[in-house]
Every structure is written in structure tokens, then in C-alpha cells.
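Of the protein chains in this complex, one is absent; all others appear in place.
For subunit A:
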Amino acid sequence: MTIRSARPDRGQHFRPRMLCLNKLEVIVVEMQDPKSGVTGSEQKLNVTTIPHVFAGKDIIAWIANKMKTPPEEAHVFGTMLVAFGYIYPLQNHKMLVMCNDTSLYRFQAPYFWPTQKWVADDSDYAIYLAKRNIRKKGMLEPYEQAHYNHLHKWLNHKWDFIVMQATEQYKAGKERKKPDRVVFDCQERAYWILNRPPRRTHSAMDCGPERLIDPNEDEKISFDQYRRKNMFYQQAIMRSKVKSSVSLGALVKYITTYKTHDPFLAPCQPSNPWQTDNDTYWTLNMRGVDVPTKMRVERWSFSLFELLTDLRGRDDFKVFLKKEFSGENLAFWEAAEELKWGTGSSMSAKAETIFKTFLAPGAPRWINIDGRTMGLTVKGLDHPHRYVLEAAQTHVFLLMKKDTFFRYLKSPVYKDIQKKALSPETHNFSPAQLEQNAQNRSPGIHPIILWQQEEEEKAKTAAASAPVDVKAMMSKIDRKK
């Protein structure tokens, strides 16, 4: 039993597309209107004359005119019509694309349209292949042969029925007039190319695995779900909200602030590595760089969050805090982050270290938070969990945001780095140089190596700045005596 048959058929093959398929159908019907649709002609294919044949470029021109789109978009739309099986190509029938030239296409019969709710299932495909086998006297294409063998194995139990059906259909086909037969054969072939695409064919009927829960079914909301829903609504009503003008204003402000920093809106200095194949932009903006760029330093001033997220900025902030002798707030914030995002097993050890270093009365790096928060936090540390320091961390963050951050921006430390910051000149590569760049793309440093270097650095600084254990030192001195 394959996974496909074990999974329920939720109509995945058509449901997500029902909306767009309905719209497509309307257009396809219009295209076939004898007066206002695309002009067709007759075409001689081998010995037979096939009616209602259209050239690719005529179809695309009609679409461009009708939907008022530029030719490339009309071309894409045309390809979609082929990829969904509303139109099929007469030549090169395995490429489900529309070509903007004199290639010939026909409209598919509505019987074969994808919106029909019946699935193109394996039994039908087996009958088709068996019929083709009879006609071609055993000369199927390789991919068809592979399918045939596979189905012969899995549908063995009804193979007699399949062969019988195939023979019947073959005989019935022979009784038709030749042009009708040729047309029907083309339509059927197109249908199966669409639903069982050969290896290099891209068909729009291809879809992902079935959904588990059938969203078409009426939602049977249970007692429990209603309770949850109502709780959610009540909380949402009570929650404070802001006016649209305020929130939208904030969005516009954010977008405007970052405009010059968006590589799609303003040029990267010296150049966008993807465009010039030169990665100087990345080397200048690395984590451990000595002198940052002017743009980077400017970005630090946008918010405390930006300053702290950029580790180079955080370093500069630490330099400032050291001068002010107020590094404990940031140190606490960093330690709380480590706790929040660390492994479950390390939590209690970290919580204890944090308590000893920052929160205990007389701690070496005691942080000054209000009594209530301190009380709650210390109590919570009895049973430490990931978010036990949340309140204290937020308090400290707000302190830094509202006070320290602004003092930093006015400080000589920041002004100094602003002066020192680099402003690289824009690259101006000639086409020959660009080619050279493309040949010599630098591999950069592997992130694993950078990570290892950073971990070493962290260990060194931790060892250097560890609070001195006074008692141990004293006993050491005593022993020396």
C-alpha cells in the first residue's frame, strides 16, 4: 500500500485552486467566442485537416488586449492556460508552455477540464495506456512503459477488466471518422500529459500531499473550543488598543527611517555583492571588525534594540558603560537572554549564577530594580523556568532604553566612533572587471569557524571579568603566609 492510497482524498488537487480555475474558465470561454474570441484556422497535420487551431502569438496578443497587460504577463498567463490543461499544444506536446510564435494550439474539450470533480485515477490511466499499447503495438514511450509496468503490478487484480475496457474503447474509436478520432486522441493525450507528466514536464496539476483535516467539512466546534474562543474574545476586548492612525503612522515612520538602509531602495556602499560579485560590503560589516561603517553606526542610533542586536554595536555600548561604571544592567540583560534561549538542562545552574551575581543582597554586580520586581524574581528563582527573569529583564531594558541609550548617543564614545567610521567609495567596475570578479568569487570565512572563534573570545572575557571570589583569594593569601 502506497502512502498515496493511505492518505484520504481531500480534493487537494482542485480545492486550493477552485477560485483561480473558475476565473480562468470564464476567460477561456470568452476566448472561444466566434465573434470576439481568438481567430483560428484549419491546419493540416500529417494527412488530416484539424479545425479550430490557433497560433501562440495570436492567443497572447488577445490576452494582452483583453486583460490590458504587457506582453510578458500575457505570455505567462498563456502558459498557465496550457499548464492547467485548458489549451494544449499540437507540436512539442510534452512542453506545457505557450510559445509566442506560430506554434499551434487547440482548446481542450470541457470534458477534460480540471475543474471537473473527478480525479484522474490510476484505473483510468491504466485503461488509456493499455489502449495505447494496443494501438502502438507495444511501442510505448519509456516513461509510459514504466507507468504501465507499475500499474500492471498494482492493478493486477482488475487487469482483465482494464484490458477489456481498453479494447472496447479502441474498437469504438476505430468507428469514428478520422478527423474526429485524431482530435479526440490529441485531447486525451494532452489530458494524460497534464495529469501524469513525464519527467521534464512541469504541469500545474502537480500538487503537494493531501491535507489532513478537511476544511470543506463544516466546522464542528466543540464545547471546549467555544470556551477557548470566548476567553480569547474577552481578553481581546479588554486589551488596550491604539487607533489606526497611530499604528499606521508608526509603520510609515519605520519604513521611512530604514529607507536608506534598504539595499533594494538605496545603493549599498561600496556595492551590492550580488550585483558586482565583490564581497567587500560583507567584509566591512563583519562582527569583529575594528572600525565599522558610517551606515552601521547610524543604524545603532535607531533604537536600543538595533544597538544590542548588532554585536559590534553592543561592544561599543559596553565601552561606554564601562566608562560610566554601569555595566551591570547590560550584563544582567545578556545573562537573562542566555537563560531564556538556552538549553533546558542548563537553566538551574544559570539561574543560580545569575542570582549570586546580580540579585542577592551584596552581590558583586547588584542591579538596581524596584522592590516589588526584585521580590517576585527572587521568589520565582526557587523554581526556575525559562521566563523567570522576564519582569526584571524588561525593567532593566526599559531603564537602558529610556536613559542610558540616549546618554550613549550624546557621549564622546559614540561621537568618536561616528568620526572614525568608514565611508567606502562606490565601486565602479568596468564590464571586464565585473567578469573578473565573477571568476574570482571569494569563499569568505565559514560560519562554523567564526562561531568557534567567537566562543573562544567569550570564554576569555568571561574568565577575565569573573567577579573575584574574595574569600578564596583571602584564603590563598593566608596559605602563602
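The working rule: a residue touches a chain if its C-beta (ideal position, glycine included) is under 8 Å from a C-beta of that chain, and two chains touch if they have at least 3 such contacts; residues count from 1.
Note that in this section contacts and distances are computed from a predicted model.
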Missing subunit (named according to UniProt) among the choices "SEP10 protein", "Sister chromatid cohesion protein DCC1", "G protein subunit beta 5" or "Sorting nexin": "G protein subunit beta 5"
Options A:45, A:61 or A:80, residue touching the unrepresented chain: A:80
Which residue of A:161, A:282 or A:406 touches the chain not shown here: A:282
Residue among A:111, A:161 or A:305 that touches the chain left out of view: A:305
Hidden-chain contact residue, picked from the options A:248, A:360 or A:459: A:248
Residue ranges of subunit A at the interface with the undisplayed chain: 3, 15-20, 23-24, 67-69, 72-73, 76-77, 79-80, 97, 202, 204, 206, 208-209, 211-215, 219, 221, 223, 225-230, 232-237, 239, 241-245, 247-249, 251-252, 254-259, 261-265, 268, 272-275, 279, 281-282, 285, 304-305, 309, 337, 340-345, 386-387, 390, 394, 397, 441-444, 446-451
